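Just one protein chain is left out here, and the rest sit where they should.
Moving on, here comes chain A:
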Amino acid sequence: MNITFPHLGNTYIAAKVLFEGLGVDYTIPPLSSKKTLEIGCLYSPDDVCLPFKIMIGNYVESIQRGADTVLITGSCGPCRFGEYCELQKKILLSLDKDIKFIVIDEPAKIGIREFLNRLSMVAKDSKLSKAKKIKALSMAVKTINLIDNIEKECRFFAGFEKNKGEFARLLKTVKLEAIEAKGAEKTLKVLEEHYEKLKKIEIDNFKNPIKIGIIGEIYTIIDPLSNMYIEDILMNLGVSTRRTLYPSWWVKNTVLSGLKINFSKIYKESKEYLGLCIGGHARECIGEAILNYKHGFDGLIQIFPVGCMPEIVSKAILPDIERRYGIPILSLVVDEMTGEAGYYTRVEAFLDLIEGRKKLCI
């Protein structure tokens, strides 16, 4: 068994730690690129959402490198993501690739027993004792929390740095070094060292950079290829960004909701507008919009793929939040056809708009 998985932000670093800790064969798909997207578009239905296409591209590139099992998360609906695994399996089968899928659904939906059963399938080939397997899993969880925290802090403090580009450089090197490190322990060590370095980067507390919250559909805001590297671009422009939806957030949220002890602030804030889960992360989008306002952010950028049902609903709600709280919101819709020029023009104009408002202290 050689396990692969679709890319989602920094999960590949945590996956590496997990599989190396377990002693299981694995393949990390090459970082998503235009080529990945091309492969994905070739084999996917045209109308399906962008994440689906990139994921298919990831699988195919991994299978070429020897993978035979796909590990993904599910959601059991209600948005299209709930059907991804079935459809993707069929597409791969039609390409004469009989690939096994291990779908990690929320324990709340499939029950704790089935959840643990599926987790154990991942470690089937591992010869280690149960205690060591659990240790590997806990190291992976620690990894994802650590790398996501590093990224979060880099992106937020980038607006405050004294020497331009230090946080961007650190973020780039930590990922490169982490993936090249041999073994689970060494990878974690690389992360810990960089986290220490990060704390030492000089920041200027008197700076007043533009602060932007990134909200919207979880995959497109995490995956830089789908959102055309928006966070990197904003970072280069000296803008501080904040995004709550990281893979580590997802892990925590999933576990807590499985244990029915999730009292996240996000849901409290969004309740007035969206009381029910309508699939995807629409409630999180609304809740985050309000929370970002309360944290003193200057503007919000919502990103979602063409045809994303939950985000279309939240897009319709956002103008209300814009008027009520007086926070500017820019909605960007992406797919493989998105033109770069128009996209960046909008982002640039949005930053100008915020700067103009800041000058007048609105």
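The definition used in the following text is that a residue touches a chain if its C-beta (ideal position, glycine included) is under 8 Å from a C-beta of that chain, and two chains touch if they have at least 3 such contacts; residues count from 1.
Rule of thumb we're sticking to: contacts and distances are computed from a predicted model.
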Report summary line: Omitted chain per UniProt, picking from "ABC transporter permease", "Xanthine dehydrogenase, molybdenum binding subunit apoprotein", "Activator of 2-hydroxyglutaryl-CoA dehydratase" or "Neutral metalloproteinase", is "Activator of 2-hydroxyglutaryl-CoA dehydratase"
Report task. Have a look at A:34, A:189 or A:324 and name the one touching the chain we're not showing. Result -> A:34
Requested in this report: Using the definition of touch stated at the top, determine which of A:111, A:183 or A:356 touches the missing chain.
Outcome: A:356
Report task. Check each of A:82, A:307 or A:328 against the chain that is not shown and name the one that touches it. Result -> A:328
Query raised in the report: In the full complex, which of A:131, A:261, A:276 or A:341 touches the chain missing from this view?
Result: A:341
Report summary line: Residue positions on chain A contacting the omitted chain are 30-34, 168, 172, 224, 229, 232-233, 236, 319, 322, 328, 333, 341-342, 345-346, 348-350, 352-353, 356-357, 359-360, 362
